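Sending over a structure as structure tokens; questions will come in a sec.
Subset of chains shown; positions unchanged.
Letters A and B name the chains as they come in the text, with residue numbers starting at 1 for each one.
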Amino acid sequence: KELQEFLMVEKQKAQFNAQIHEFNDFCWDKCVEKTGNKLDSKTETCLTNCVDRFIDVSLLITNRFAQLLQKSAGV
Amino acid sequence: QVKQQIAVANAQELLTKMTEKCFKKCINKPGTSLDSSEQKCVAMCMDRYMDSWNLVSKAYSMRIQRERTNM
């Protein structure tokens, strides 16, 4: 039973990391133009906002999709 | 159950694609929140993406039927 919990926690960590790789891939292309000695504050803000807005868009689309499904099911 | 799994997988793939495509179309500079024009754009983009999905699906089905008739 402890093994199962351990495996589930590790699986969640792996999913969390996979999600970060995806976000970073996407937001890097969106926000980073030049790569100098450090990320300037504008780029840093863009990256942080990019993650949050991506999740907002994802939630908006998922909720709206659920509503449309319910409507079409005549509920 | 298999049917449901496929339906869920299909919906998830659709949601993932729409999120990516509509973020690209509607969010030029990610700000501190989604403003109302961005939200509107995302909602419209989503509807158009599903329209497109239906069109593409119809075109593909018809093509498959035509190929079968020609065989």
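Just so we're on the same page, contacts are C-beta pairs under 8 Å (C-beta built on N, C-alpha and C of every residue); 3 or more make two chains touch, one makes a residue touch a chain.
Because the structure is predicted, anything quoted here is derived from the model rather than measured.
Enquirer: Work out the full complex's chain counts from this file and present them as a formula in the displayed labels.
Expert: Whole-complex stoichiometry in this structure file: A x3, B x3.
Simple rule for what comes next: only the chains that are shown with their structure count from here on.
Enquirer: Can you give the whole-Å distance between the Cα centres of subunit A and subunit B?
Expert: 18
Enquirer: Could you pull out which subunit B residues touch subunit A in their complex?
Expert: Subunit B residues touching subunit A: 11, 14-15, 18-20, 22-23, 26-27, 29-34, 38-39, 42-43, 46.
Enquirer: Quick one: which bits of subunit A touch subunit B in the complex? Just the residue numbers, please.
Expert: Counting only subunit A, the residues touching subunit B are 26, 30-31, 46, 49-50, 52-54, 56-58, 60-62, 64-65.
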